[in-house]
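Note that one protein chain is taken out, while the other chains of the complex remain in position.
The first chain written gets the first letter, and so on, giving A and B; residue counts start at 1 in each chain.
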Amino acid sequence: MPALDRQGDVFVLDLGDGENRFHPDWLAAVDAALDEVEKADGPRALVTAATGKFYSNGLDLDWLFAHADQHQDYVVSVHALFARLLSLPVVTVAALQGHTFAAGAMFSLAHDFRVMRADRGFWCLPEADINIPFTPGMSALIQSRLTPRTAHEAMVTARRYGGHDALAAGIVDHTADEDAVRTTAVGIAQAQAAKAGDTLATIKARMYAPVLAALRDTANPLG
Amino acid sequence: MPALDRQGDVFVLDLGDGENRFHPDWLAAVDAALDEVEKADGPRALVTAATGKFYSNGLDLDWLFAHADQHQDYVVSVHALFARLLSLPVVTVAALQGHTFAAGAMFSLAHDFRVMRADRGFWCLPEADINIPFTPGMSALIQSRLTPRTAHEAMVTARRYGGHDALAAGIVDHTADEDAVRTTAVGIAQAQAAKAGDTLATIKARMYAPVLAALRDTANPLG
Partner (left out) sequence: MPALDRQGDVFVLDLGDGENRFHPDWLAAVDAALDEVEKADGPRALVTAATGKFYSNGLDLDWLFAHADQHQDYVVSVHALFARLLSLPVVTVAALQGHTFAAGAMFSLAHDFRVMRADRGFWCLPEADINIPFTPGMSALIQSRLTPRTAHEAMVTARRYGGHDALAAGIVDHTADEDAVRTTAVGIAQAQAAKAGDTLATIKARMYAPVLAALRDTANPLG
């Protein structure tokens, strides 16, 4: 389960050591961690990271198939997490040490910056292959953070981007060796810790107003 | 006139061997070809190509000047073609073996991908030079597929991009030698043929919802 630690001004949220899919309990734990980061005072920033082969594989499809009647509420809660992270009043950096797929990849795009392991692991939006179309909110999130060309290729072809390809496509901001992924992310976060606060919150809220509105559309989240 | 052929899972639509301007008969023939592609079953993709010096020079201005009273209906039909191609439920690749100008260039942007001949031919939006402003729908289409910087330069300066420049600007995805333009496009299309279907249709429809709405605004297509 997700666990929050603090190193200097940087909170480090470890998303887990499995596939780190979005089980409702996982979502609640991440939400509680964001509460703690948001309520803290003074300079601070957030790094999300994970342990093992996966950063996150996204939606918990096993849980979802077993609770099909809760599909809409579940998507609302995932959208709410994306919206909260996208507008968090501190700088956020995702340390992608392993596979980052589907809603896990979207979660990474809701951060301010991304550092990806250079030599192993893929960033991928497989939705076109697995017959789960992006919700309007997910589509808005992805398209707001990537160039038109990269968003189109990633969403239409389900291409698996290794670290170097993800950097070239502008999906991630840095690559690093396995050992340096988390420390690089913490370094970026520490350098931006003084930005935490209301001004940053307003800047992000205005930049992504249409995306946040789409993600918070609880009446029709599935489109 | 446009002619449709099939190679494996890839439909190849040859747009013609002249300037391949959008005469109403040409538009009807392309529309009929898209009907055939859309109604087919199973894995499939579409390549559009042409023969000779031109891929397409866009609007049939001779016909339009002779039928000025049909200006609005004509633009509605061109917009409808762009919208249909942009949201087609199969992957589409434009093989640009020759000049690709004005509405021909916009037509190319409505494809998923573009392959351009490296050493000859230009991709160009000459509207600023020939005093035909982009309609709101055309503007929305172009701006949805290019970076802000490339869209601005292409639309404001009417720059003629050769293959290498078009690749550097992100207008096309690949360049190829004359002999390899069509085969490269077919290869890309073949690799994506399994994507054909409803999920892809939904993904594209949501990605480009505002563009499709602008292109389908039949009340005021000219702005």
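Some observations on this one:
Keep in mind that, in the parts below, a contact is a pair of C-beta atoms (placed from the backbone, for glycine too) under 8 Å apart; a residue touches a chain by one contact, two chains touch by 3 or more.
Only a predicted model underlies this, so the values are computations on that prediction, with no experimental measurement involved.
Which of B:Ala40, B:Leu61, B:Ala128 or B:Ala180 touches the hidden chain is settled by the complete complex: it is B:Ala128. Within the full complex, the residue among A:Pro43, A:Gly170, A:Gly187 or A:Gly223 touching the omitted chain is A:Gly170.
Annotation: of A:Asp9, A:Asp112 or A:Glu127, A:Asp112 touches the absent chain (contact as defined above).
What subunit B contributes to its contact with the hidden chain is residues 127-129, 131-136, 139, 143, 147-149, 151-153, 155-158, 223.
The set of subunit A residues touching the chain not shown comprises 91, 112, 144-147, 170, 173, 192, 194-195, 197-200, 202-204, 206-207, 209.
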